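With one protein chain withheld, the remaining protein chains of the complex are depicted in position.
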Amino acid sequence: MPDGVKNYVHLEFPSDPENVGVARVLVASFAAQLDFTLEEIDEIRVATSEAVSNAIIHGYVHSPGMVSVRVNLYENLLEIIVEDQGVGIEDIALASQPSFSTDPERMGLGLVFMDSFMDKLEIDSAPGRGTRVRMLKSPQQTAGRNRN
Amino acid sequence: MPDGVKNYVHLEFPSDPENVGVARVLVASFAAQLDFTLEEIDEIRVATSEAVSNAIIHGYVHSPGMVSVRVNLYENLLEIIVEDQGVGIEDIALASQPSFSTDPERMGLGLVFMDSFMDKLEIDSAPGRGTRVRMLKSPQQTAGRNRN
Amino acid sequence: MKVETQKVGKALVVRCGGELDMRTAPQFRQEIEEKLNNFETILSLILNFADVTFVDSSGLGVILGRYKKMAQRGGQVMLVSVPPQVRKVFELSGIFKIIAHYDSEQEALRLA
Partner (left out) sequence: MKVETQKVGKALVVRCGGELDMRTAPQFRQEIEEKLNNFETILSLILNFADVTFVDSSGLGVILGRYKKMAQRGGQVMLVSVPPQVRKVFELSGIFKIIAHYDSEQEALRLA
């Protein structure tokens, strides 16, 4: 395990739309180990959904492939890493602009949501080399929460 | 993908009790692709819980290790494979007997539940070589179910 | 996801439930398109989201697509009962600036 990682899960699946909801559920359930509010869990759900949807829709636009979701738990910090070995992004700065999309049917809001809903967003990508999205989030309230 | 597999997910995690619930949630969410009733999903949840708990409690009784959960979707059939690289089982027939447990605090019902709640249970294990549990289940009713 | 439609005069009420994402968006689009194509007279598309538990940008995209279709025929889209847990993506997207939202179907129907 990387330094300071207390627990983690690693999920891999083919780029089938059915798996977007499965990935969301996994990340939300794992995230419950930290004192996130329900609202924060909903934000994590959206950010995960956007990252995994992008891997499937954009990364594997030409041919299917594998998506990897790794979730690391640190002291009071959640790290989500979504990776594909798809087409990659030419210009990350351009792709990150609100409303920018290479798909005319889409809104260009995925990266905006990831950035807004998580504390930190990092994208590592190059044409033909696939894409790696890393997102971090800490619970905002430090008060104890009663877990089920 | 193995022959006839339509979709799958593969989850790996360290043998931390926190991950038992996460694995359950993942398998239940993935299983929703088939027309299982809520009751059948509950049965899948229990079987998954028993297999993963056994890997953590028995397989890694001496030292922690990794647990792997693979879920394969076939035409109208779900396959769950739970693996550990732990201590393994000496006598599988003995271990499968109701009430048999090597842990005096436990009930010896885990394998009974897996067997009762799933259509098929196969155990592959040897001392020092870890354990592989394979479970199969098909929806009993074939009528369409309204998925969310 | 659940998509139930009901024609009320010149309005089409669509009661949605479940998760609206890239998996369910095509079904959502198709069921609404079918009804809109069958009834050219419909001028208000009322989307009741009371039972919707999740929406992401793929979900918003298909709502915006319906908005464009309705605008083409001189009609409108109205959102009803957007639950708190999905409200944030609507707000962030700015979609509330072009699509009005209401607390109840009755209210939307009155203004349809």
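A, B and C label the chains in the order they appear, each numbered from 1.
Assume a residue touches a chain if its C-beta (ideal position, glycine included) is under 8 Å from a C-beta of that chain, and two chains touch if they have at least 3 such contacts.
What you see is a predicted model, and the numbers here were worked out from it, not measured in a lab.
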| item | value |
| --- | --- |
| Which of B:Asn7, B:Gln33 or B:Ser49 contacts the chain that the document leaves out | B:Ser49 |
| Touch criterion as defined above, residue of B:Asn76, B:Ser116 or B:Gln140 at the omitted chain | B:Ser116 |
| Missing-chain contacts mapped onto chain B | 17-18, 20-21, 24, 38-39, 42-43, 45-46, 49-50, 53, 56-57, 105-107, 109-110, 112-113, 116-117 |
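Throughout what follows, only the chains that are shown with their structure count from here on.
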| item | value |
| --- | --- |
| Far-end chain from chain C, centres as C-alpha averages | B |
| Interchain centroid distance [CA atoms averaged], chain A/chain B, Å | 27 |
| Gap in Å, rounded to a whole number, between the CA centres of chain C and chain B | 40 |
| Chain A residues counted as touching two or more neighbouring chains | 18, 21 |
| Multi-chain contact residues (two or more partners), chain C | 19 |
